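Missing here: one protein chain of the complex. Every other protein chain is in place.
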Amino acid sequence: MKAKLPGYAGQILYVDLTTQKTETRPLPPELAREYLGGRGFVARLLWDEVPAGTDPLGPENRVVIAAGPLSGLFIPGAGKLHLGTKSPATGGYGDANVGGHLAPELKYAGYDAVVIRGVSEHPCVVVIDDGAVRFLDGSQWWGQGAIETETRLKAKLGHDFQIMTIGPAGEKLVKFACISHDFGRQAGRTGVGTVFGSKQLKAIAIRGSRDVPVADVKGVQEHGRKMYEVCFSKPGFEEWTPYGTAGVTDWVNEVGAFPTRNFQTSYFPEHERINGQRIREKILVTDKGCFGCPIPCGKYSRVKVQRGEAFVEGPEYETIALIGGNCALATIEEVGYANYVADELGLDTISAGNVAAFAIECYEKGLLTEEQVGRKLAWGCLDSVVFLLEAMAAREGIGDLLAEGVKTAASVIKGGSEKFAIHVKGLEWSGYEARYAPAMMLSYMTADVGAHHNRSWAITYDVAVGRETLEGKAEKVIELQHIRPLFDALGLCRLQWVEIGFELEHYAAIFPLVTGWDYSWTDLLAISERIWNLTRSFSAREIEGYGRDFDYPPARFYEEPIPDGPAQGRFIPKEQLEELLDRYYHLRGWDRRGLPTRAKLEKMGLQFVLDALGEKVS
Amino acid sequence: MLLGTRDDLCSGCRTCQVACSLEVFGVVNPKKAALGIDALFPNPGKYRLVTCDQCGECAQVCPLGAIDQKDGIYLIDANVCNLCGLCVTSCPRQAMFTHPDLSMPIKCTGCGECVRYCPRGAVYDVHGEVSRK
Partner (left out) sequence: MKVTLLVYGHTREYFPGRAERHEIELPGPLSVEEILSKLLKVDPALVMAVMAGGRRYPKSYVPQDGEEVVLLSPAAGG
């Protein structure tokens, strides 16, 4: 039988938690053609499904979960799942992605996407088993850690189920709760786990056994073989893997971009004690790969500190940066242990590391007292960090305020703390200090979800063309903001491209073999640009006054020179930020307020956005 | 061709299974692969590969004589097999599998595709005739 839509499972599953009913609908071909999958499906389905003005933690909010047309196939890195929601952290468009084996499994079960709505009356688990969907009472797992829950669910359902679950932080509606999978991989950002918690949805378990249809199976096999062979032949194929993402730690310090002590500075003198080599030498148990990956970056480890012993996947670079350098933890065992605590609680380590560091700086400056906190806080103190993580996840004492994220916490604590609440749009900053990297700074300012690096990682461009100059920076950021999120729409990991130089042309070549569509790489990038304009518009629809005012970094980054290290004395003055934004908006076809213009939306095929935004559009 | 494994090199990526399903059945579906991966997490944090070593126990137990050896590889005759499942339950390595779409068990045919595309060399040819691409 010839598949209607090769590359796709061909169905969307709608789950209503209020009524505990599900509905399966065919995947609309035009949705696939215009938005590809993954992030594209998330953006479009959220736009259609979430009523304007919805409370992110209310029953009308949705979580959209989507694989891409290349997920689950014979393609390096074909294992990325995308999840999105109206973010409780930012109030705007929010998404996160996760590797492991979820996206392939979802397609094998017969679905390209799942749309979750409503609120369950009691804690529940949704089981998707090859087209048969059932609801389990989740009370027995409510309150349990994410890793513990996954272990028990696998024991109950079968080890061939792929699980996504929240920890206690999601249940307590901590604004940066994550979703965990495969004992240590997370869809970390923007509070997708928080929305699971608000819906009393503890976990989703997926198992599938179906073929994924492709347009040209011989062609996919031959080209897939070639893709792996090219990866194997790359110089350094063998060399990158041993250290994974943590391998970059020394370099980020060398260029003065390492978050240190709540971004007070950008160089951590002890960085060689928390780098990738330390993981390999001291704590590694096994390399752990996502589906189809030739260069597994997962470093499954075992750490032992005074407090106890734990298995943890990682720490990844981002955790090393935000829980390591940013809280000044100076041994890999301590970073790994704090990582384990955050994973079990279900906290995004990027945001949680920021929040912990923010609290420690507030304490250091006398804005939070020992009485308010319930103990002394200090840099480089594992007990302080674990105390803060546990307080946030339980919303106990000061943790209740910290659980709202640094933006809200600063608005309550005041005393100038807003200047060092390190976020954009309400989402805490990830692992690259950008005061001496204008392209990277602009990447953070304009990322659709808030201060996240994965839409545009431009710091090597800053290094290559000159770190002072602003010229060409906006152009580069836009180029990357189309390429990198395209991977999220296709359902792929981008690390094969970024880390070992696997060429983009290989993806362009296999896409038509999979789907039967004659799309060029340029066509695919145009879709990525459409999605970018749609996510921006979603936030504009949901947030009063959204636009330019939401695109600035905290004042620390444009007022305070970096005090020491390789980037000493550097910062980017406000007028230069304005120049970067002006250029960026102009190139994007947006107005000076940072909103897409009527002409731009029409050109992008987003007439329905124009209709909805009405007067807001110029 | 005889499969050998180095479990400590396996990262659980399942490329071997996808490659297997494409070569043997002409479909993308790692659930139709003739080798398995047990993921032992969170403790002890290891992978264990499940592969056929062509021991011939399946041929021994088959009541219909549907499994024959050729050049050291045991193959199932689809015209004879009635999917009784005795070979699957008797396999000392649990290296034979079933799938609802298929009318006979899934067994390693010795094609070597998993060896060619395991990125890590975790599954290899003991005889050294096939190697990673």
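Order of writing sets the chain letters: A and B. Residues in each chain are counted from 1.
FYI, a residue touches a chain if its C-beta (ideal position, glycine included) is under 8 Å from a C-beta of that chain, and two chains touch if they have at least 3 such contacts.
This one's a predicted model, so the numbers in the text were calculated from it and none came from an experiment.
K.L.:
The chain left out here touches which displayed chains?
P.N.:
If we consider the entire complex, the absent chain touches A.
K.L.:
Which residue among A:Val305, A:Val463 or A:Ala612 touches the omitted chain?
P.N.:
Per the contact definition at the top, the residue touching the missing chain is A:Val463.
K.L.:
With the full complex in mind, choose from A:Glu23, A:Asp137 or A:Glu254 the residue touching the hidden chain.
P.N.:
A:Glu254
K.L.:
Which one, A:Glu150, A:Glu171 or A:Glu316, makes contact with the chain that was left out?
P.N.:
Touching the chain that is not displayed is residue A:Glu316.
K.L.:
Over the whole complex, note the residues of subunit A touching the chain we left out.
P.N.:
234-236, 238-240, 244-245, 247-248, 250-252, 254-255, 277, 297, 316-319, 321, 350, 430-431, 453-454, 457, 459-460, 463-464, 495, 497-501
To be clear about the criterion, only the chains that are shown with their structure count from here on.
K.L.:
Just the number, please: Cα centre separation of subunit A and subunit B in whole Å.
P.N.:
Chain centroid spacing, subunit A to subunit B, equals 36 Å.
K.L.:
If we count contacts the way the header does, which residues on subunit B are in touch with subunit A in the complex?
P.N.:
Its residues touching subunit A are 8, 11-15, 18-19, 22-23, 26-32, 38-39, 41-47, 99-101, 116-117, 119-120, 132-133.
K.L.:
Residue numbers of subunit A touching subunit B in their complex, please.
P.N.:
Residue positions touching the partner: 72-74, 101, 104, 108, 147, 151, 159, 182-183, 208-212, 214, 217, 220-221, 224-225, 228-229, 231-232, 285-296, 298, 300, 302, 311.
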